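The structure under discussion appears below in the form of structure tokens.
Just one protein chain is left out here, and the rest sit where they should.
For clarity, chains are labelled A and B in written order, and residue numbers in each chain start from 1.
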Amino acid sequence: MKETIAIIGGGPAGMEAALSLAGRGYKVYLVEKTDALGGHLARWDRLFPQQDPAQDLLNEMIGKVREADDYIEVIYGTELQYVKRRMRGLEVMLSNQTVLQVDAVLVACGFDLFRAERKEEYGYGIYENVLTSADLERKFKEKKVVCHDGRTPQKVAFVHCVGSRDEKVDHTYCSKVCCVTAVKQACEIKELYPEAEVFNLYMDLRMFDRYFEQMYHKAQSHFGVHFVRGRLSEVSETVDGRIQIKTEDTLLGRPMKLTVDMLVLMVGMQACAATAELAEKLDLKVSPSDHFFETKDLFLRGNQAHAKGIFLAGACTGPKSLPDTLQDARSAAESIHRYLTD
Amino acid sequence: MHERFANAFDPFVIPYMIGFVFVIAYLVGALCYVVKQLPLSDKKKMLKHLFSYKIFITVKDIFADCLLHVKIWKKNKLLGYMHSSIAFGWFMLILVGHIEIFFYAPHRVNLPYYPIFFRYFMMETETTVGGSVFFFLMDFFLLMVLSGIALAMIKRLRRRFFGMKRTTRLKWNDRLGMYALWCIFPLRFLAESFTSHISGGGFLTRGFGMVFDWFNQFINNDALIRPTWWAYSIALMVFFLTLPWSRFTHILSEALLIYMRNAGIRETSKNNGYASVEIYSCSRCGLCLDPCQMVSGASLRQMASVEFTRNIRWGQRAQALEAASYCLMCNRCVQACPVGVNSVQLKLNLKGADIQYRYPHRYDYVESDAANRPLATTPAWANILQSGAETAAVEKTTGEAAPEVVYFAGCMSHLTPGIERSMVRIFKAAGVGYTFLDEEGGICCGRPLMLSGDRIGGEQLMARNTEAILATGAKTLVCSCPICYKIFKDTYKLEGVRVLHHTEYLLQLLEAGRITVRKGAETGVYHDPCELGRHAGIYKQPRDVLYRVLNLHTTPYEGKDALCCGHSIAAEGMPYKKRRMIAKDALKKMTEKNVDVVVTACPSCKRAFAEIGTVGIKDIAEIVCEQLVLPQAQPQK
Partner (left out) sequence: MKDFGFGLKKSGVIDLDGIDWTLFREIAAEEPSFMNCFYCGTCTATCSAGKYTGFNLRRLQLLVKRGQWEEVAQRIPECMLCGKCQWVCPKGVNTRHIVMLINKKLHARKIC
């Protein structure tokens, strides 16, 4: 057997990197803190831009990981305790007291969703009909997209940039995927309830990737989704439990109010809770501006951490879409391979 | 005891006399200038005070504050000793010196320099009772002053011994005055010691004089005597001549300030004569630096009150205005000031004077709307206890039953729906008939305008709100925002309406048994909002409420020592990043002990700390609402 690699995080990035490395004959320990693989992917219903079922992708990946069990050992319910540098490679101690002797560590701990409660003026956690994009996705998955009291929503509004591009919560960056997710979910609502009026409150629509602009076009021309350029300022609840929102239609230059049955907050990505702790244990650098891990550079060493033998993949180095994450994971595997064969 | 020189004069008294005459002239001029600026009513108060029995209180206060520095003693013993040893010691030297003159040379009383240079002109032996007593007293107080001067020197190097993390940085004028002051007493000590073999002296001067005598037997001349008296006189002159331009002006103006304050003169909305006295009373002691969170939390030392008063004194209007626009007006510095300079009011007045350089605000657009605003859309108070919309409409048209309470959430509370919702639930649970005046968004209470210096603008909004509040007929006004509360309570004229912040109101509901709460398992600390605490004195009520609903812990930053969240509406000029630094620093200090939740009673404070996001932040209304025991919830099933 060739060299051994520990991967922290069993989400899409961790799994894809594990598969890449296994394909090259390396031994991989896939360390997952929960008792299931998949990360955020496991909680998603359908994937932009072409509405592929998330479950299919997840099943395929998990199946491949199982098939490669000669090379990949998944360790569930465990976190990294500490790492010690040895003469050759690294010694990784896990929270279940397992000690792994490895040659490289790949951190793929992913992201956390922004806690929407922090924007109190948006009423999340106060008003029942204010949801996050993740809550709505769960409703789609459960095939029960209704208001809190069971009614079918007649009017739904999506609020972009919740916890992104917002200095007040110290997240000054764009989370990249919320715009397209909002358009996806708006279309899905219209598919489900063609009579419903759906609004998107955006600041800038960032439809930068392949097929994204087509989705936006379809949302407007096919589904009749309304796009309002303005950011939500505050919400209140009407007597019948609907949500009244205030924004400005900045293209008309006039304040606007709107009452909806369901308000969906497009929560952005933030560095996962373990970032600071992992940074300390592994001697990694965290960006002071966005709090994600820093890589050595953004070009040829985009998967290398500042510490020797430690690599980074996926959304732990900044917001990424799923295709970007998978590519980043494969590129990390390539970086590790080059490092070990150098 | 007899005089050494019949003409009772030596040229070295000339420098002192120049300084002395100058100071007296300055004092008279400054007093006239100050009094001239005062309004007539204040002038009358000043004159009346002179002949009232309260003058004795003033004398006592001047003695306690200007000489003994009682307030500084309370802060730090060593710092207190330093200040009072110099001030009180010097005063006693002057006093005992004059008594000595009366005793021994009453015919010289008219010579103002005579007590200053007494030991040169008069000789005495310690063998007489009078001599020994005076020698001892004079040397004792000289030693006292010298010890104070020594401490002052040490303070410049090691301020931590004096309980200060920071002290002021001095400019050349203050330095000159300070060095002159430092020189006066060591020089006097030397001069008296050198003269002591002729004129006699106490334990200190004669003691050192004997050492000097011993040297004298080798060199055998008294050449050093007159030069040291000259130097002493010159040091006094320099100190006096720089007095109007140095921090030591406070020695004169502080006494005047106490007199004026005791005469009943107060800060007004304009910086007039009283304000000048306040500005000149700032001794630049720097005791306001450590409490200032702009300094400790955001490295904005140049914005501290001590620098503001300096800027305003020296006519640096732009810098003073900038400092005023940064100030949080949390009042921590005012509270720390041993002289009682209300620098926050001075800043407000400066901002107010700047309003003339702006177009006046115009709020005629709310006027037309104000009349039909209250109760026009949703008579929320009538909805309580599910009485239904129809009855509400009937009640409104028949004009029956004014609501018990008018609730004014305030602009900021619209951004904290958790507070509003909790208050509405509490009103309903208590069966209180209420109207939610600004449910659909109201107009501002006017305090933010006042804090920007714009009284006229503020008064326009006050008039509109007064109409709307009185039109409800409610006898109790409950507000959720301490900023609104402060102005409703202190500045509005709401005849027959009790103004309560919801902290007070919640306590009343609890004490009257109109709501019942259970005690949760949460641990928490309470953050006093500046506007509710230091500005309105509401400290006890929130704590009385909180100990019923959670495990309340204490921090060193409570009550009068509470910290500011950094997001004061007064500080329009402070950049967001600095505000955030202050909020972060304050939250860190308050959560040194691990707690589940930081409770506050102000929507602004709540938001400021919630933005940091390290610990749960709740309003007192939310905590109470969570722990409400609803009667119908108990027996079902």
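Quick note on the criterion: contacts are C-beta pairs under 8 Å (C-beta built on N, C-alpha and C of every residue); 3 or more make two chains touch, one makes a residue touch a chain.
Since this is a predicted model, take the numbers as computed values, not measurements.
Among A:Lys139, A:Lys246, A:His291 or A:His306, the one in contact with the hidden chain is A:Lys246.
Across B:Asp290, B:Glu307 or B:Asp454, the residue that sits in touch with the chain not pictured is B:Asp454. Considering the whole complex, the residue from B:Arg358, B:Lys540 or B:His553 that touches the absent chain is B:Arg358.
Considering the whole complex, the residue from B:Pro15, B:Gly80, B:Pro244 or B:Gly442 that touches the absent chain is B:Gly442.
The chain not displayed touches chain A at residues 121, 161, 165-168, 203-204, 229-234, 246-250, 253-256.
Touch with the hidden chain on the side of chain B covers residues 325, 354, 357-363, 365-366, 369, 411-412, 414-415, 441-444, 448-449, 452, 454, 457, 461, 567, 569, 572-577, 604, 607.
The definition used in the following text is that only the chains that are shown with their structure count from here on.
Residue ranges of chain A in contact with chain B, taken from their complex: 115, 118, 120-121, 123, 126-127, 167-170, 234-237, 239. Residues 378, 383, 414-418, 421, 576, 606-607, 610-611, 613 of chain B are the ones that touch chain A when the two sit in their complex.
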